[in-house]
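Please find one structure pasted underneath; my questions will follow.
A single protein chain has been omitted from the complex, and every remaining protein chain is retained in its original position.
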Amino acid sequence: MKHLLSMKHLSTDEIMMILERAEQFKKYGIRQTPSPYIISNLFFEPSTRTKTSFEMAELKLGLDVLPFEPGFSSALKGESLYDTVKTLEAIGLDALVIRHPEDGYYEPLLDNVNVSLINAGDGSGQHPTQSLLDLYTIKEEFGSFEGLKVLIAGDVAHSRVARSNADALKRLGAEVTFLCPPEWAGEFDCVNCWDEVIGTSDVVMLLRVQHERHDEQTSMTKESYHAQYGLTVERETMMKEKAIIMHPAPVNRDVEIADSLIECGRSRIFKQVENGVYVRAAILDMISKGRQ
Amino acid sequence: MKHLLSMKHLSTDEIMMILERAEQFKKYGIRQTPSPYIISNLFFEPSTRTKTSFEMAELKLGLDVLPFEPGFSSALKGESLYDTVKTLEAIGLDALVIRHPEDGYYEPLLDNVNVSLINAGDGSGQHPTQSLLDLYTIKEEFGSFEGLKVLIAGDVAHSRVARSNADALKRLGAEVTFLCPPEWAGEFDCVNCWDEVIGTSDVVMLLRVQHERHDEQTSMTKESYHAQYGLTVERETMMKEKAIIMHPAPVNRDVEIADSLIECGRSRIFKQVENGVYVRAAILDMISKGRQ
Partner (left out) sequence: MKHLLSMKHLSTDEIMMILERAEQFKKYGIRQTPSPYIISNLFFEPSTRTKTSFEMAELKLGLDVLPFEPGFSSALKGESLYDTVKTLEAIGLDALVIRHPEDGYYEPLLDNVNVSLINAGDGSGQHPTQSLLDLYTIKEEFGSFEGLKVLIAGDVAHSRVARSNADALKRLGAEVTFLCPPEWAGEFDCVNCWDEVIGTSDVVMLLRVQHERHDEQTSMTKESYHAQYGLTVERETMMKEKAIIMHPAPVNRDVEIADSLIECGRSRIFKQVENGVYVRAAILDMISKGRQ
């Protein structure tokens, strides 16, 4: 594997290989790579969990990490991402983990760049490592994807996660339904009401309300969003016995999900965070060793 | 030791144990811990010396450190400290060093958190590692605390250091007097004039005028503060022969203390900084090894 750009670029075989490698790391521990491999994490948007998760995976693999703070870089002098990446390549970096606000920021880089690129989120496009850790968490729970009913609820149109997950889950045999306010549906086909879906879903995957991205657009208060589209305490009681709750976090408490449900028995929210380290270690391991 | 939260939580035995471990580190060097232990430094307020001091202690102990920049974290997306801490715990961190502007920020974390917490300053509350390095510096100088006269001069009400130190010093047998402008005394009993105390104090511990915290409140200029409440060149000449000057820094030169006194023979200001590394290494060593 040379780059990890989007779920679209991964075959189902490749997805399963990543999930299996992650599983081995979780079972037997992450082995340190003895070979020198130098990486940097370029986060042009704020993030705690994704950045720290990558850094933990890099630490456990024994990779060398060069710090990079975009808020204090030449990007402030108007340097393009292409020039930044070519510069870091010339300095000797082997791989770059990049989160960037622009959709498909990596496209103009691919022709001329030798360094490996790992997409940690592009605009409202893809966020493949988040998708893979979601898939891992589902597989860990249910063993396989065949016939699973997955409900993705929330800000579908603005969510990287929704886009990345929907396609991959379908390819792997799951059935995906979206639930969201009509004005957030975008090009997706969505249901509008929990009653139709809450009792039959195996996985309820909540999305973050992206206050940063659409301050203006909706007249809904937090309370009315929660009442209509959030996972309330009452709705949780209607879930199937073994159904689980997922959320990519950070959570807006009492908006997408009732505060008291975040650490409830069905919630896999912090387990997703934990699994993220193993999935990212699997990807970095495969890329740093140039393995298919 | 599981956490280090405040001086109140430490018995005098525990304080003495920390000071002794620090003394051994200073004498014989800081030994690297071979066991893997992963830590992060969460500074939600600016700091050079405290953060760098912790990082030096961590480096010398051979701990693994994950970078964390709160200015670029999900805190910007409104994530609570509790969620940030639970996330970092799920990612696999063993301990967190935290400076946070809120008094007692750690209280709501204690029930649900497994990671060790080391308080690097909470609001105008406690700053236990600063207190411990102050105590270390006094003990290094005088051998013991019994009967020592310590004067704490300055912004008593807004100072973490004043609160943390006063109680601990008294418990260890020292006599503590405060000197400050009446409007900054808060709940403390303060003298108002140097003449009463300058000739009898063994330790003159100056506090920083916190311009950040009270821009408005006083009509005093820097010059008049220095003249009335600062350690002037003239006052220094009235100090006891072996008396020392301390300041947690950063110093406002010619406000709390005359510029020319900062590196004078009595000043322990940069020695305090040096000692901070040993004290923090002692604490991290005890916490990372789960020792009492």
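For clarity, chains are labelled A and B in written order, and residue numbers in each chain start from 1.
By our rule, contacts are C-beta pairs under 8 Å (C-beta built on N, C-alpha and C of every residue); 3 or more make two chains touch, one makes a residue touch a chain.
Worth saying up front: this structure is predicted, and the values here are computed from it rather than measured.
Check B:67, B:108 or B:123 against the missing chain and you find that the one touching it is B:67. Within the whole complex, the absent chain has one touching residue among A:34, A:92, A:182 or A:290, and that is A:92. Across B:36, B:101 or B:250, the residue that sits in touch with the chain not pictured is B:250. Only one of A:52, A:84 or A:252 touches the absent chain when the whole complex is considered: A:84. Within the complete assembly, residues 43, 46-49, 52-53, 55-56, 59-60, 67, 69, 71, 211-212, 249-253, 263, 270-271, 273-274, 276-277 of chain B touch the chain that is not shown. Counting the whole complex, the residues of chain A in touch with the unshown chain are 38, 40, 64, 66-69, 71-80, 83-84, 86-93, 112.
Here, only the chains that are shown with their structure count from here on.
Chain A and chain B have Cα centroids lying 40 Å from one another.
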